[in-house]
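The other protein chains are all here in position, but one chain of the complex has been omitted.
This part shows chain A:
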Amino acid sequence: MAKAIVNANRSKGHINRNIYGHFAEHLGRCIYNGIYVGEASSIPNLNGMRTDVVAALKKMGIPVLRWPGGCFADTYHWRDGIGPKESRKKIVNTNWGGVTEDNSFGTHEFLELCRQLECEPYISGNVGSGTVQEFSDWVEYCNMGGQSPMAEERRSNGQEGPWNVKYWGIGNEAWGCGGNMRPEFYADLCRQYSTYLRNYDTEHPIYKIASGASEGDYNWTKVIMERAGRFIDAVSLHYYTLPRTGDWTDKGPATGFPRSEYYSTLRKTFYMEELVENHSRIIKQYQGDRKIGLCVDEWGTWFDVEPGTNPGFLYQQNTMRDALVSAVNLNIFNNHCDTVVMANIAQTVNVLQAVILTEGEKLLLTPTYHVFEMYKGHQDARQLESYVETTLTGEGEDQVPNLHISASEGKEGVLVTIANLSDTDSAELDCALTGIGRAASVEGRVLTGPCGAYNDFGAEETVRPSHLAAEITDGGFKAVLPACSVAAFTVR
């Protein structure tokens, strides 16, 4: 019997809904054919956006969407993507797959997508190969309500009022594809860009996110905080989970993987906790009396592409292993909600750890989708301290705790989410709720299956949530968590 405690008397604060954010880059079939098919497509769409994809993302509760990259952002010139579509520039997407980018999805289309999704837009500006003027004009184009050349141009392109885009990224991976900069150089650039990214409405101040560290590059965060901390609202962090070590040409397959790679993937995903804690500590050390957030604006699994697909398209399947990875990471973010203000899994549709896969007009929801949907009650809820007794499970050096938990109190009651990482053993759970009073009802849902189980075209419902029996006790509730599962309990 594993004992768990959820303590409603202790909280780190509210869980920012943006922790459940997503990322859509001009890469492979994420935007084109995944989200956007154009008005003339035979695939049902509203203003070019696939209606099935929009409906599924809304049901999942997407709060914020980062665009246009990634590496693509630092080669993207936003003016190429506005105005009449037939006269927009055609360019080659050099970062990803070398395919032609016709710019039919640009600023207006992205903001139309966010309108349909009812989510916040988060735009990454081009610092790597753009100019301060270009970036500053983009903010003015989007946010200026009064008279100005940019506002007039926006109106002439069909958008009367400002969009009031709040979240702006000052470049992306400035240490790598965003310019191969040293942190000192980027910190200075970040100060310069930040100066010209203006607020056009005091009711809608913009929120500036600095390009942050790759994985454990703590010096990067330190230098940015020290030198540019006064000019930003948050700093980002990127960390991807790969089953194998070091070699990016041999990451391991997304399906049909050996058991050892199930556990190596989980062990490596736990590194996120150390990263979040260490980067948060540095941020707190240098933030002074301003609160600076941590945005984990790229995370997720990265496997070898599906055989026979374009390697530049980063198309991978998604199994129960991915479900466990997302559950562990979301629990980590919930439990560090005092600094983690946003996270964006990579990437929404058809790329890396996607929540949706498409093939022509067909669509399927991945196990990762179901975890986000089961966890959505955490959005904007009050985080509650939680603890669960664990043992180690795994193979060889790849040992991980068998259980992982987070909890919150929101409009629907108390939500307790627990992952059982063991691929062989179920776990009896006895969860005590402190500071809440006796529960009137408890409702359990679970996502479970063999660690390699996945949804495929023609077998879309292999992995999907089902009811999980839970029993109210004097102090909380009891349930049995199946092996390799993610469970969510709503207690009222």
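Following the convention adopted for this analysis, a residue touches a chain if its C-beta (ideal position, glycine included) is under 8 Å from a C-beta of that chain, and two chains touch if they have at least 3 such contacts; residues count from 1.
Everything below uses one rule, namely that contacts and distances are computed from a predicted model.
Asks: Since a chain is absent, check the UniProt entry for it and pick the matching name: "Oligopeptide transport system permease protein OppC", "Protein-arginine kinase", "FMN-binding glutamate synthase family protein" or "HNH endonuclease".
Replies: UniProt lists the chain left out of the view as "HNH endonuclease".
Asks: Looking at A:362, A:438 or A:464, which residue reaches the missing chain?
Replies: A:362
Asks: So one chain is hidden, and I want to know which residue out of A:78, A:186, A:315 or A:372 touches that hidden chain in the complete assembly.
Replies: Missing-chain contact among the listed residues: A:315.
Asks: Spell out the interface residues on chain A facing the chain that's missing from view.
Replies: Touch set of chain A with respect to the missing chain: 28-29, 32-33, 42, 92, 97-100, 306-310, 312-313, 315, 350, 359-362.
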